[in-house]
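Removed from the display is one protein chain of the complex; every other protein chain stays in position.
A and B label the chains in the order they appear, each numbered from 1.
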Amino acid sequence: MIKTLNVRTGSRCQMIDVTDEVQAAVREAGLVDGGALCYVPHTTAGVTIQENADPDVVHDILWKLGQLIPRDDSGFRHSEGNSDAHLKCSLIGMSQTVPVEGGRLVLGTWQGIYFCEFDGPRHRQLLVRCLAGSP
Amino acid sequence: MIKTLNVRTGSRCQMIDVTDEVQAAVREAGLVDGGALCYVPHTTAGVTIQENADPDVVHDILWKLGQLIPRDDSGFRHSEGNSDAHLKCSLIGMSQTVPVEGGRLVLGTWQGIYFCEFDGPRHRQLLVRCLAGSP
Partner (left out) sequence: MIKTLNVRTGSRCQMIDVTDEVQAAVREAGLVDGGALCYVPHTTAGVTIQENADPDVVHDILWKLGQLIPRDDSGFRHSEGNSDAHLKCSLIGMSQTVPVEGGRLVLGTWQGIYFCEFDGPRHRQLLVRCLAGSP
């Protein structure tokens, strides 16, 4: 069973904490021990794990990424004007697997799972697929 | 069972759509529900998921990566002259896991799986390992 989470983003670049929703999907799937595959079925959005304490961390990540990969780079050919978002997505990644033990996501103290929007605002999805642990 | 796909690249930097080959490997393995681990056993090539509609997207990704990480940076020490390729590979990633449901890769509408060559042309491999879904 794949659980589809709906994510509504509100700006062009945004990182949204979806940890609770992923945890709920794992609980619903009944996984005890294994891995939670978080997968983004888009080409201008990604998923990563980051600090959920100080919101300045998320700000700094998005700001520096935008400085390295500006939207209006004159070398881009893609006519939709969102090549920056495609590259950011491949750098951040669109699939992350988080260990699960005793039905709980095994995250570090400061870790949260973040949906990363790079070309919003849009209605987006995050897929959660539970993978079996070895016996 | 691990399925080995052979990929022949034709230039130094190139992204090749291998979606059909990965789907065939999943079918051959008989996986119904779970995940398809796509793994690159090289250190100057990677694998990502990207848009398969407009080839300009792939062009822009490779072009901008090359601008950020030029081959002939004078600070590089590695004598083979391909340190740029090593870094690109670690940024793009060498392992991606795609959800599988009902025997099919669950990809977004515009998504394709791309083998990413950063130091070709070469004969390369992509490994596909099917992972079991939780019951």
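The working rule: contacts are C-beta pairs under 8 Å (C-beta built on N, C-alpha and C of every residue); 3 or more make two chains touch, one makes a residue touch a chain.
From a predicted model like this one, the values you see are computed outputs, not experimental measurements.
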- If you put the missing chain back, which residues of chain A would it touch? 33-35, 48-51, 54, 56-57, 59-61, 63-65, 67-68, 91-93, 96-99, 101, 106-111, 131-135
- Please identify, in ascending order, the residues of chain B that touch the omitted chain? 1-2, 29-31, 34, 37, 39-43, 68-69, 73, 75-80, 83-84, 86-87, 89-91, 93-95, 97, 127, 129-132
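The rule we apply is simple: only the chains that are shown with their structure count from here on.
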- Task: Starting from the mean Cα coordinates of chain A and chain B, work out the distance between those two points in Å.
- Result: 19
